[in-house]
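Rather than the whole complex, this shows some of its chains in their spots.
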């Protein structure tokens, strides 16, 4: 059995690459989204930015800080998922299961951001599901590579 | 000599995958740990969260912010280590050395969190050792792939 798993020929890796690209776009979009909120509310983190548009420097505008919190939550969860998802591909999991886990994680994280930005109190579930999946993958990786 | 290094057959990669899974679990644990501190002190970042349990929105609770600082320190150090450790595997290092460096990094980062949460002034060493290892690996990668 070939162990050359990191390429187009491995369906599990194709799924990983596809959903990971979606999540990278989703995460990168938070930067411009923060910028948009800053320009809307004319609240900036740097004096040189505020000066350009006649805004002010503040760190307590909830519209801006909310996007930043959602962004940080992405860094805390999507980036570790990228690592553990990659290692999980190498454990040669069932294609059906792996595809499902990648898809659920990606969609949940998008839903998480939408709920966070809408101040929905139910974003917790969209946080917990991908976290549980990442932990499951971590345990699968530990068992396989031990 | 085969250069197919990213799979179970490569002992250096097996070590990387094992310790990286440990570090992913350790990093992901900081999220629920922050949540626990928030519920203990009833201090939240979002009005909708505070409302649910009759808490308040504050950003200066040291018990909560300390966990968040330790978490951010993980993002700043463990995630770059994941990248450079992976590239280091591909430089075909000595198995003994690589295993040692992965193990020391993983254990140091766990110790770092424990010391941080206990407000120990000596967490510095547990920060410096993995940093030095990551820099060493980065230089090894530069020399190999230049």
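The letters A and B name the chains in turn, as written, and every chain counts its residues from 1.
Assume a contact is a pair of C-beta atoms (placed from the backbone, for glycine too) under 8 Å apart; a residue touches a chain by one contact, two chains touch by 3 or more.
Here the structure is a predicted model, which means the values were calculated and not measured.
Participant: Wait, 2 copies are placed, so what's the full copy count for the complex?
Facilitator: The complete complex, not just the displayed part, contains 3 copies.
Just so it is clear, only the chains that are shown with their structure count from here on.
Participant: Measuring from the mean C-alpha position of chain A to the mean C-alpha position of chain B, what distance in angstrom results?
Facilitator: Chain centres of chain A and chain B, defined by C-alpha means, are spaced 17 Å apart.
Participant: Which residues, counting only chain B, touch chain A once they are in their complex?
Facilitator: 4, 6-9, 14, 17-18, 20-22, 24-25, 27-28, 30-32, 45-49, 51-52, 71, 75, 79, 82
Participant: Could you please specify the touching residues of chain A with respect to chain B in the complex?
Facilitator: Listed in rising order, the residues are 3-6, 62, 66, 69, 75-77, 79-80, 83-84, 87, 90, 119-121, 127, 131, 134-135, 138-139, 141-142, 144-146.
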